[in-house]
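Of the protein chains in this complex, one is absent; all others appear in place.
After this line comes chain A, so read on.
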Amino acid sequence: MEKKLETVMDELIARPGVVGCVFADHQGLCLGVTGKASDDSAGIIHAIAEEAARLEPKSKPPVILLENDNRSCIITTTGTVTGAIFKSIN
């Protein structure tokens, strides 16, 4: 499990624009972090994903996108794992 997640994180960080990523389990505990991201944010990204799922409880969880002029953050949930990818736009 950890090995697979590490491989996924290595692949993600190698993609253009990606500066960091963090993964959380169903309790909001950090499963892995790489690049310019903090393991402290695992709880908050899980909370955001959980709150967003309440928007339409009958649909599958949405992909959450936060953007400003320079950066963006994509939060997505698959099964019990929530992942956040931080990207730099410049």
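Criterion: contacts are C-beta pairs under 8 Å (C-beta built on N, C-alpha and C of every residue); 3 or more make two chains touch, one makes a residue touch a chain; residues count from 1.
Going forward, contacts and distances are computed from a predicted model.
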| item | value |
| --- | --- |
| Absent chain [UniProt protein name; select from "Large ribosomal subunit protein mL44", "Elongator complex protein 6", "Late endosomal/lysosomal adaptor and MAPK and MTOR activator 4" or "Transcription initiation factor TFIID subunit 10"] | "Late endosomal/lysosomal adaptor and MAPK and MTOR activator 4" |
| Hidden partner interface residues of chain A, rising order | 19-20, 22, 36-38, 40-41, 44-45, 47-48, 51-52, 54-56, 59-60, 62-71, 73-74, 76, 84-86 |
